[in-house]
Structure formats: structure tokens, C-alpha cells
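Of the protein chains in this complex, all but one are displayed in their positions.
Coming up: chain A.
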Amino acid sequence: MFSSLKQRVEDVLLAGDEFSFETDDTISLTEPVKPEKAVCGPGLRRSGDRLVVCKSGVLRHKPPNVFWIDSQQRRYVPAKGETVIGIVTAKSGDMFKVDVGGSEQASLSYLAFEGATKRNRPNVVVGDLVFAQFIIANKDMEPELACMDSSGRASGMGVFGAGGLMFTVSLGLVRRLLSPHSEVRSDLETLFPCELVIGMNGRLWVRSSSIQQTLIIANLLQSCETMTAQQRKELFRRVQQGAL
């Protein structure tokens, strides 16, 4: 199965495609053999003894044994531990209702901020942007957010947003931006200095020194989705030279 997976790397797969153990998968009897383990990333799921593709997209591989599907999905499904950008829509009693782009609005308790107590309420109004992470996110319950990590520190989360622009992109691009040595991010660094907040629900927030530059970066990121690496580098170079 490992070999059949490796064969299909960089192929477009559709939801429903399967990988199963083939009858001619041989194991050598003479050499010491380690059991092959394939780690399934997003888009692949194990069902019984088969690997099933559950999202359409391109199969990617990271050696030694990680496989996942890169897709252009824009619809976000809340998952525990992911950090997202939410918009506060309502204030009801002890908690805020936050829109994260999923099927339901998430709730954010006002005590889930760093240094918040019953007397010391956080300064949040309806319409603010918050950067928070999910503490409860499954299909049976209403999702819950918190603006602090397990030790009580903010670590970058909380209310933000003045002066910048928020826009939506596909989830695939967001994951590309968040990967450790992201090419897109390094290309972006060659342009103007800017502040960037990346929410895993497909929302990006940008702020730069002027409105024009902010708009340029927002448009560039939105167009990165449909460009190859070559075209992107070319475009960034032209912007840098001030042609645009």
C-alpha cells in the first residue's frame, strides 16, 4: 500500500478513492523488515484495512511517511486546538457569540482572556475581531473558544484589528502559509513590512504602513491561490520593482 500511495503522489484524487493492501505486496523473509506505517493527514481516513480519500484534491507526501490531501475547500469545520479569527456578533450575559465561518456560532466566555476576572471584564464590543483557539469543537456540541492557552497566558490571542483589512481565502492557502518553511511567506517578506494574522478558518488580516500597501498585499494573497510558484515569484518581483 505504501508503494501504491507513493505512486499516486501529486495526482488528483477524488473523494471515494481507496488504497488497500494488494495481494502482491511481498515481505522479504531474509532481511529484517520494519512494519511500514503511513501517517494520514487531512483528507485521508482509515476505514477497516483500507485508506479512503474523503476530500478531492492533490495527494502530497512528506518523507518519511506522511500523506495528506491538498484541497481548495473554503468551508471551515471547527476542530479542537485550531486558532481562528472570529467576529463578535452578540454579547449575552457571560459570554460572547462569535462567528467563525462554520455552521454554528461559537461561544467565548469573558473569563477566557488573560487577566480577566468577574470585576475586570475584557474590553470587547460587537463587531470586534478576536484571535482565539477552540477548546471544544465536535459535531455534537456547540463550539467553544478561548483567548488563552492552558497555562492562562494570552500567547498572541485576544482582541485585535484596528487599522487592518480582513479577507477570506481557501483553507489550503492558509495551511500553506502556516507551514514551517512557507515559500509564500518568504516571498512576502521581500515586499513591504506588514503584520499578518492567519486564522485557520480561511480568514486573513493584514496591516501595513499605508492603505495602498495593505490593499496590495491583500490582493496578492488572494491571487496566490491560483498561481504556480513560478508565476507568484514573478508577480512579487514586479511589485517589488514598483511596476504595479
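We take it that a residue touches a chain if its C-beta (ideal position, glycine included) is under 8 Å from a C-beta of that chain, and two chains touch if they have at least 3 such contacts; residues count from 1.
In this section, contacts and distances are computed from a predicted model.
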Name per UniProt, for the chain absent here [options: "Exosome complex component RRP45", "IBH1-like N-terminal domain-containing protein", "DELLA protein" or "Cytochrome c oxidase assembly factor 6 homolog"]: "Exosome complex component RRP45"
Given A:Asp128, A:Glu144 or A:Asp187, the one touching the chain that is not displayed: A:Asp128
Sole contact to the chain not displayed, among A:Met1, A:Met166 or A:Met227: A:Met166
Touch with the omitted chain, as defined above, among A:Ser179, A:Gln212 or A:Gln240: A:Gln212
For chain A, residues in touch with the removed chain: 12, 56, 87, 89, 99, 101, 125, 127-129, 161-166, 205, 211-212, 214-215, 218-219
